[in-house]
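Note that this complex is displayed minus one protein chain, with the remaining chains in position.
Take a look at subunit A:
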Amino acid sequence: MTTTSRRPAIAATGLRKTYGEHVVLDGIDLHVAEGTVFALLGPNGAGKTTTVHILSTLIRADAGDVRVLGHDLTREPDRVRAGIGVTGQFSAVDGLLTGAENLKLMADLLHLGRAAGRRRTADLLERFDLVDAAGKPAATYSGGMRRRLDLAMTLVGEPRLIFLDEPTTGLDPRSRRAMWQIIRDLVAGGVTIFLTTQYLEEADQLADRIAVLDHGRLVAEGTAEELKRRVPGGHIRLRFADGDALALASRVLGDAPRDEEALTLRVPSDGGVRSLRALLDRLDDAAVEVESLSVHTPDLDDVFLTLTGHPTQEKVSA
C-alpha cells in the first residue's frame, strides 16, 4: 500500500493498547512518509487520540514496534520529543499567561536564547494573527484564537513532524478554514502532518493518505480517491409524499432499497443527465409524483458505511 519511497516519518507495526478489559487499539500498522499529510479518520472512541498519545510519547503502548523520525519510541523518547510537536484536542496553552508569554515559555524550554526567542515569538504572533491579543491572558481568548496560539506554541521548536489531534473540532466554519490554510502552508514548508479527524471533508481536503480507524482497528487505508473507488458508486435519492407513492415507485424501479420512515428511495446511478432523465421518464410513465430528488456522488461517508457496516456517529458537512 505504500506508494512512496520517501523515508518514513512514522513506521509502526502491531500497535496495541488496552485499558483493563477495554481494547482501545487492536494491533494497528501505520506508515507515514516524510513531508506528507496523513489523516486518521474515525468516529469518537475509535482510538484516534490514544494513537496520538502513544506516537507522541505521552503514554506507552502495550505492544508494537514504533519508530518516529527514525528513533525507537520506547528506547529514545527524548530524541523523538526533540523532533515532534503536538497540538491536542484540548488546548495546551497556559490560561494565566499571555499569548506572548506562552510563546516565550516554549522558546525558553527549547533553549533558543534571548534574541532568537524574541524573534521567533514576534514572527509567530504575526503569522497567526495574534499581535493585538499578545498581551492578554490566553484564558480570555476565543476558541479559534486559543487553537491558533496552541499551534503557534507547537511551531516554536520548528518540529519536523506535527501531530494535530482533531485540530478543528469545536471551531466555527471560518476558523476551520483558516486552520486548514495554516496546515497547507506548513506542508508546503516540508513538515509532516499526522492528523486525526472525525470530519470526512477535512481528511478529503487535507490528506495525502487516509486511514480509517474503527473500534481500534484500521479498516482501510489509501488516498481519498482510492477509498472512494471502493464503494459501489453514486446514487439518486428520491423522496415521496406518502407511503403509497413510495411503494409504487419501488415496484416500478425494480425493488430499489427504500426507507419507509423518511419515504425515500435509493437508486444506483452514475449521476449523469441521461440516466437521470431515463429514471424520471419511467416514474412519469407510471404516474408517480416525486416530491424531491438529490444526486449523490460517493463521499467518504459512503466509504465509512461500506467499510464498517455502520454510519459515522457524527455526520458533519462543514
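Basically, contacts are C-beta pairs under 8 Å (C-beta built on N, C-alpha and C of every residue); 3 or more make two chains touch, one makes a residue touch a chain; residues count from 1.
The working rule: contacts and distances are computed from a predicted model.
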item: Identity of the absent chain, which is to be given by its UniProt protein name, from "Spore germination protein", "NADP oxidoreductase", "Transport permease protein" or "Acyl carrier protein"; value: "Transport permease protein"
item: Chain not shown: contacting residue from A:11, A:25, A:69 or A:86; value: A:86
item: Residue of A:34, A:65 or A:101 touching the missing chain in the full complex; value: A:101
item: Where the unshown chain meets subunit A, residue by residue; value: 19, 53, 56-60, 78-79, 81-82, 84, 86, 88, 90-97, 101, 105, 108-111, 137, 150, 153-154, 157
